[in-house]
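Got a structure for you, questions after.
Here the complex is missing one protein chain, while the rest keep their positions.
The letters A, B and C name the chains in turn, as written, and every chain counts its residues from 1.
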Amino acid sequence: MIATLLFLAVVFSAILCLPVLVIRGRVEKISGGTGEKTGRWENFKANLRPQIKELKFSLKRLRKSPLSIAGITIITFFAIIAVLAPVLAPPADPNRPYNIPRDGFSQTPKPPNENHPFGTTEGQFDIYYGVIWGTRTAFTVGLMVVGASILVGIVLGALSGYFGGIIDEIIMRVTDVFFAVPALILAMAFVTAMGPGLDSVMKALILVWWPVYARLIRGEVLQAKQETYVEAARAMGASNFRIITRHVLPNTIFSVLVMASLDLGAVVLTAAGLSFIGLGAPLGYADWGQMISFSRNWIVGPPGQPFLYWYTVLIPGLFIFFFVLGWSLLGDAVRDILDPKLRRK
Amino acid sequence: MELRAYIVRRLLLLIPVLVGVILIIFALLQFFSPVQRAALYVRSPQQFRNLDQIIEKYHLNEPVYVQFFYWISEVLKGNLGWSKSVNMPVSDALLRFLPATLELLIFTVPLTIFIGIKLGITSAIHRDKPVDHVTRGLAIAGYSLPAFWLGLMLLMIFYGFFTGLFPPGRLGLDAEMVVSSASFQNYTYIHTIDGILNLRLDVVLDALRHLVLPVTTLTVINLAFIMRIMRSSMLETLNKDYIMMARAKGLDEKTVINKHARRNALIPAVTVSGYLVASLMAGAVLTETVFNYKGLGWWSVNAAVQLDVPAVLGFVLFIGTVIVITNLIVDLLYAKIDPRIRLG
Amino acid sequence: MAKKSDALVQIRDLVVRFYTYEGIVKALSGINLEIQREETLGVVGETGCGKSVTAFSIIALPPPPGRIERGEVLLNTNGSTIDILKLPRERLQDIRGHKISMILQEPSAALNPLFTIGDQIAEVLIRHRSETFIKMALEELERDIEAAEKSGSSFRAWVYRTYAGIYRSLLKNRRSLKARVASRIPFLRRYRRKLDAVLRKEVVGLLREMRIANPEGVFDLYPHELSGGMQQRAVIAMALACRPKLLIADEPTTSLDVTVQAQILDLIRDLKEEFGSSVLYITHNLGVVAEICDRVAVMYAGQICEVAEVKELFKRPLHPYTRALFEAIPRPGRGFVSIKGTVPNLVNPPPGCRFHPRCPRATKICSQEAPRMVKAGRDHLVACYHYR
Partner (left out) sequence: MEVLLETRGLKKYYPILSGVLRRKKGDVRAVDGVDLKVYRGEFFGLVGESGCGKTTFGKTVLRLLDPTSGHIYFGVPEEIKQRIELLEKKEGKRSPELLKLLKEYDFACFSGKRLKQMRKRLQIVYQDPTTSLNPRMLVKNIVGEPLVIHKLARGQELEERVLDLLYKVGLTRDHLRRYPHEFSGGQRQRIAIARALATNPEFVVLDEPTSALDVSVQAQILNLLQELQREFNLTYLYITHDLSVAECVCNRIAVMYLGKIVELANTGQFFRRPMHPYSRALLSAIPIPDPTVKRKKITLTGEVPSPANPPPGCTFNPRCPYADEKCRREAPPLVEVKRGHFVACWHPLK
């Protein structure tokens, strides 16, 4: 598990600092870095000032639109839960924190009481513990899949968009194939083949999700390629690699970020779907999808009180809903702000 | 003529995609031992006994490309193997469960597209006014709702609280009796249509009652998809000069929006509706499981859970073909609407 | 200062502001302008001086996110004077495309790509002159009915009579329910064919007047199938379809080639004579102004600095900015004279006369209070304290 956390941190930082790195001309800095010590530092600070001004402008706009405020607050709320999970719900067995503690084996869910603040599910899994650690699973799955898909998508998308010709034709036909079958169904097939379990779900989702980014980036690269400043760079004698990294990607990276935030929600949804069907996490693993599947036959209470077992259905469901809602709101708001046409209006 | 060339080129592009889907499925097969793969070639239950005889017959332990050749010839003959979850050949199972999913889609697709476009346009016209924020918020909420959870909640309210108002499953017990009785002529196995054809209003009503919840779930989930595209393409169109010109011609706002703006804004929506069918299929899988609405989705989930590989792969192949064909139809529709493509 | 004059259009104290994220752009601050009958008034100025905004505001269509804050646009037609900006939406739409119509700079963008040229022109005719065409259709129907009765086929006569009935109801009320229902029913829908035929004849005649080769063929073409010049001619046909009193032309030839521009300028001049309409011609090219305009207004940063008869203006430019504009015209052997400084940012424009930061003759008063329009000769107004 520590390995996944480490990998998680690397992927997360890759996504975040990739644009900053590329924009600020870090690459150029290294190549031109001989100047004496102090020169480099002012240079670094001086280079950063306009970018900060630019960022401030976007943040000012972000604060204005109501959708993005809601989005950001929800995401920060979940991030805090994910980080503080060991504190909020101390794991019984430290090196297997994702297993929900069971309090007996009876099949009827018990309502919320003092040592199970959110009650227990069918099979007495503590909902509170499961939901808290479920947040961490959601982040892991979401970031891993989106991160990996972005990396694969950028490479293939940039290649097929920039060079066109046969490469473009092949990569595009492969993405068409993946688009021909919906993500959930293809993932289902992969998981059946590779056997259930969270790792195979993640592998399946990465396999299924990269075409989305390959096609998005290819479109953006095709568009950026026609811009005059790319032809001007060619006129200067810039190499293809330099053009892609310094001109094409910095102008397309932002739409990838928008897609990433929207997709993070979609990935978590699909993963939860798979767990709901029973193909995702093993029994007792802290995963929202699985917790909802426990509540399947308890949605209709006995004749008298229809909502007797409301907690087994409602609580995990709300967690998924708000998690995905947060990312979608943020993605939608950021898209409006970053859209060059609307940006200056 | 440009349009004919466009169609033929789209058809030719179809073939590599289909081959691609088949290759993926074949690649997945390689995860299994020859014994499990033998199940693919079984036509009837008794054949299960002499599996090794089947392994020789289809050279299952020979190099991959040889197996591929035999496997393909079987698939083209329609033999997709045996589904142990429903004890019938995969191809027959496909035919048996298809009508149910079709019935679900007949109601969901038009509903989603119609409401999606309507909402998209209204929220684009009243940009940044309360209407816009509300509709966009609702659509995003719809998009973020997990399909299966929404299904459960709807059941809880309309089936639990209002005790049996809109039940899950496909038909009530008595309607089931009528449908399976001899007098009832099953033309399409789509109960609403058969009911009408057999003039049995009660069957139709009962089928509709069972359809309400799954259709709502699917529609709410996919609404945001169409609405967002419609809204941004409408916003773009409204800034165009010919809209300004239409107003300068003295046309009233309604004509400007409905005649000039809407048609141009529809073009991107049409190209994207290909993906809508794909996401509806994915949604159907979950919805049918929640409402145990015995359609293709329900069957595929059961097969997946019981590791009934031939069934799942047969289902994926079928869905892939269906979506590729719908994409083709959408492309042709796109060419028909936009004269710039049609006349090249 | 604006007395009750016989001018066709009087713009009084027009103020337009744009509400953008960077702040409120004061696009137009108090525009006063008059357009006489059968006159071509040129509006000249650099990018961002507000000439297009003025044009669009005349028919109350300021480009978004602009809003008309204050001012009147008085239209004097057959005796009555109405303020267009205060008109209810319904009456405003009756004027647009009928009394005042527009042609834009990019012809390819001004035509809807999904409709044929004929459709888009007929649309204007139906909107504003539907009575004349429905009457024409009725006359033809009457003739068909007699012919049908003479030839004894009573069924066809009956069909034509029902069509005539629908047209009469359309005459009474443009959105008559009967006509709308009829156009839904497959068989009855054919009643429109007669009206379409009449419209087609009219539109083809119009296209021929625009000197378009093969007007019959062009009627059924889509905009992307025409060249730039042809597209602009179609837009002009659309604008002049209802014999408007005023044609607003927003740089119609800037995106065309020189040779095609010459053809379009000739066309506009001849049609102006023939149709007897006034033209508000907006451009930044002084050569075009000299060739086609009778009177010229020079605009700078949302204010009008000088208005004069064209020969007078070219002979004796009084306002320092006008003088600088004429200096900047490239003449061989004299190199290029540029105006120092840059166009001001209109979010917080310079106080007083907005040209004072760049004006060689600016004094203290120029930066305190905006100069008023002063009469400096026969038909020559200038807004400057130090004109000479």
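For the reader, a short list of remarks on this structure follows.
Just so it is clear, contacts are C-beta pairs under 8 Å (C-beta built on N, C-alpha and C of every residue); 3 or more make two chains touch, one makes a residue touch a chain.
Everything numeric in this text was worked out from a predicted model, so none of it was measured.
The chain that is not drawn here is touched, among residues C:L33, C:I268 or C:V310, by C:V310.
For the options C:S130, C:Q263 or C:S367, the residue in contact with the chain missing from this view is C:Q263. Although one chain is not drawn, the whole complex shows that of C:P215, C:G229, C:P252 or C:P371 it is C:G229 that touches it. Annotation for chain A: contacts to the undisplayed chain at residues 23, 25, 28, 31-36, 39, 43, 46-47, 49-50, 54, 227-229, 231-239, 242, 246-247, 250-251, 340, 344.
In the full complex, chain C touches the omitted chain through residues 46-47, 213, 227-230, 257-263, 265-266, 284-291, 310-311, 314, 324-326, 328-339, 342-343.
Definition applied: only the chains that are shown with their structure count from here on.
Across every pairing of chains, the maximum count of C-beta contacts belongs to A-B.
The mean-CA centres of chain B and chain C are about 50 angstrom from one another, to the nearest whole unit. Per-chain Cα centroids separate chain A from chain B by 26 Å. Shown for chain B are the residues in touch with two or more other chains, of which there are none.
Listed for chain C are no residues, as none touches two or more other chains. The part of chain B that touches chain A in the complex is made up of residues 13, 16-18, 20-21, 23-25, 28-29, 31-32, 133, 136-137, 140-141, 143-149, 152-153, 155-156, 159-161, 163, 224, 228, 236, 275, 278-279, 281-282, 285-286, 289-290, 300-301, 303-305, 307, 309, 312-313, 315-316, 319-320, 323-324, 327. Taken in their complex, chain C has these residues touching chain B: 56, 59, 61, 63-64, 89-90, 93-98, 101-102, 104, 106, 109-115, 123-124, 127-128, 222, 224-225, 235, 238.
Remark: chain A residues 66-67, 173-174, 176-177, 179-186, 188-194, 265, 269-270, 272-273, 276-279, 289, 292, 295-296, 299-301, 303, 306-307, 310, 313-314, 316-317, 320-322, 324-325, 327-329, 332, 341 touch chain B in the complex.
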